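All protein chains but one are shown at their positions in the complex.
Presenting subunit A:
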């Protein structure tokens, strides 16, 4: 059994669905609880059978439903089995499904390591995927990949509020990269996104906390 954190509380999810959607949700959830292998058939159709649209805080109802289904299926799966299922859903998912898989990884326990899925998402130019890939599960990324992910957010216009743990992890090397990005924008006579300063401030904050840190110690994996 593996515990996956829901994207929204069950009560909030049920409240957001209409009566038909609630019925469907209970049925789909029961199906994957009984047989987690049904996830591949239930996951793609979940949104049109239950509901979709924005909830509070930028969360989408269809994402909450799909993460809920993963959570139900995960009760009967080991962490390794869950990871296999998530990889399969991601591989054949449309971009909405892929985004939901990334949200599910963000709520998965530490022993579920979906780094390969995150790296795939970060190679895309779909900003919704890039944003989801920089959530809590991004703590599995090594420092190089994580810094490139932050830079990609700046580059593609994903607000850096999407980056989990920015203040804790921003370092001197990221500051150098972002500084070079700023100079390139300025040299081209283009606007510098306000998030550039947010990231630089985060880097400076960490440097203040750890003034003795040497560059070669910054890579922690």
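The rule we apply is simple: a residue touches a chain if its C-beta (ideal position, glycine included) is under 8 Å from a C-beta of that chain, and two chains touch if they have at least 3 such contacts; residues count from 1.
Simple rule for what comes next: contacts and distances are computed from a predicted model.
Undergrad: For the chain not present in this complex, what protein name does its UniProt entry give, out of "Thiol-disulfide oxidoreductase ResA", "TatD family hydrolase", "Phosphoribosylformylglycinamidine synthase I" or "Glycine/betaine ABC transporter permease"?
TA: UniProt lists the chain left out of the view as "TatD family hydrolase".
Undergrad: Using the touch definition up top, pick the residue from A:13, A:47, A:86 or A:203 that touches the left-out chain.
TA: Touching the chain that is not displayed is residue A:47.
Undergrad: Name, in rising order, the residues on subunit A that touch the hidden chain in the full complex.
TA: So the residues of subunit A touching the missing chain come out as 40-41, 44-45, 47-48, 52-54, 58, 60, 62-63, 92, 94-99, 124-128, 131, 157-159.
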